[in-house]
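With one protein chain removed, the remaining protein chains of the complex are shown where they sit.
Right after this comes chain A.
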Amino acid sequence: MKEKDWAVEAEQVSYTYEGNDKKALDSVSLKIDRGRKIAFMGGNGSGKSTLFLCMNGILKPQKGRMLIGGKPVEYTRRGLLDVRRKVGIVFQEPDNQLFSASVYQEISFGIMNLGVEEEQVRREVEQVISEMGITPFRDQPAHALSGGQKKLVAVADILVMHPEVLVLDEPAAALDPKHRKLVRSIVERLSEKEGLTILMATHDVDYAYAWADEIVLMHEGKVLMRGTPDEVCGDEDAMEQANLELPAVMRLYRRLLKAGILSAKGDSPRTLEDLERRISE
């Protein structure tokens, strides 16, 4: 029987940064299905970012191997080009990702590197600029953009390359509520309409609980737990070990069940809105 070709597959991946004794990744094995929304959670230094860099071929695992779309990553020029086309990373700090002062130049960079014809590049860049709502500030220099605007450009940078897997490293960090909402609605649209596989590192338990199909809990370079949001967030020991609190809605729901105000039928509510609806029923 043919093995299923997972979107991303890690086999016993280990990585240690130079000059460090501790392993940043300690034989991590993980299979991620296509079209899923996966939240990666865990404290700083738990290995999320390192794992992301391995998926994109920036870091080469010292042990184990990464497979993208069922093919092992080849660390040759062509192999890396292929992997980086399939897996796009939006970095946490847009100031570390945007290298050009011009929004247009910035967005054209990735797709130009894929060797696409100039005319098509221009079309694609225009399209992503209008889709992402960048038009109002497209002529501004990068240093005059707000944090949220830079984030939108950083996402557009990657989307223009049409990746199959989109990796977002804490996309909502340091954004104001308006832009956080905007970025999240874009992510939602990408996963629903375009069927992208989305991997997102986040510290926001409430959001991960509401958004993700699955949560991967990481701790000290290992996968502590993986499962549906209910499984992972319901496991208080694992959550505590990863220094995470339970989602507010879950805590409230449990309390309401205990007090006999609600009865445990159907799925547990994932958002406060769900819970409100249950209460009003």
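One rule holds for everything that comes next: contacts are C-beta pairs under 8 Å (C-beta built on N, C-alpha and C of every residue); 3 or more make two chains touch, one makes a residue touch a chain; residues count from 1.
Just so we're on the same page, contacts and distances are computed from a predicted model.
A.B. asks: One chain of this complex is not shown here; going by its UniProt record, which of these names is it: "Cobalt ECF transporter T component CbiQ", "DJ-1/PfpI family protein", "GNAT family N-acetyltransferase" or "Phosphate transport system permease protein PstA"?
C.D. replies: UniProt lists the chain left out of the view as "Cobalt ECF transporter T component CbiQ".
A.B. asks: For the chain not shown, which residue from A:23, A:37, A:84 or A:278 touches it across the whole complex?
C.D. replies: Counting the whole complex, the residue in contact with the absent chain is A:84.
A.B. asks: One chain is left out of this view; which of A:14, A:27 or A:100 touches it in the full complex?
C.D. replies: Of these options, the touching residue for the absent chain is A:100.
A.B. asks: What chain A residues would touch the chain not displayed?
C.D. replies: Touching the chain left out of view, chain A contributes residues 53, 56, 58, 77, 80-81, 84-85, 88-89, 91, 93, 95-102, 104-106, 108-110, 112-114, 118, 121-122, 125, 139-144, 157-158, 161.
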